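Removed from the display is one protein chain of the complex; every other protein chain stays in position.
Then we have chain A:
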């Protein structure tokens, strides 16, 4: 069985003036379907860099990432776009919705980019918005929604193209404590219901109870809590 995500011996360095700084050293892990994984660590520890590499937004210096068994290593920009569109669902720190689309159209857009047919798009968007509790706010624009509601739309959008892997980059950074717990439990609920793999980068230790496994960034290495 192919795993949603395999990360193999990743190294990443950034150039700083004339010297190189190691950001990630020999990162190596796998995630199975239905697993909700957290990555925690202090600011600047390389969490977001790691998530960018897994999300085919950034290349590695050494090592490889397999998404759904496919290597993203030697892909060009257009092929990476395809991988991000088909195989990965992104949830960002703020919802990052387009201001001129109502909730249903936000979901419709990503499915349209993926050439899904119209009927299926409509049905999926409706079902997902119902899952995240926004069935009554389908036609609301971002400026008519609260911060928590916007992030719910973003969660629904991440699942729209039925990706194997969900990547959430500090999804609660702009929310208060109650909303944070709501959103993370919602992500967990969807991950379990749809049997996806998910990685969440977070600062907030209190959210780790929702996750199946917890990794910590320490001295550029990723260490799993046992």
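Going forward, a residue touches a chain if its C-beta (ideal position, glycine included) is under 8 Å from a C-beta of that chain, and two chains touch if they have at least 3 such contacts; residues count from 1.
Just so we're on the same page, contacts and distances are computed from a predicted model.
Enquirer: Looking at what's absent rather than what's present, what does UniProt name the missing chain, "Tryptophan synthase alpha chain", "Putative hemin transport system permease protein HrtB", "Xanthine dehydrogenase family protein subunit M" or "Aspartyl/glutamyl-tRNA(Asn/Gln) amidotransferase subunit C"?
Expert: "Putative hemin transport system permease protein HrtB"
Enquirer: Per the definition of touch given earlier, which of A:35, A:169 or A:190 contacts the omitted chain?
Expert: Spelled out, the listed residue whose C-beta touches the missing chain is A:169.
Enquirer: Based on the whole complex, identify which of A:3, A:57 or A:75 touches the chain you can't see.
Expert: If we include the chain that is not displayed, A:57 is the one touching it.
Enquirer: Based on the whole complex, identify which of A:3, A:75 or A:113 touches the chain you can't see.
Expert: Hidden-chain contact among the options goes to A:113.
Enquirer: Spell out, residue by residue, where the missing chain touches chain A.
Expert: 43-44, 47-49, 51-52, 55, 57-58, 78, 81-82, 84-86, 90, 92-94, 96, 98-101, 105, 109-110, 113-114, 141, 157, 161, 169-170, 173, 203
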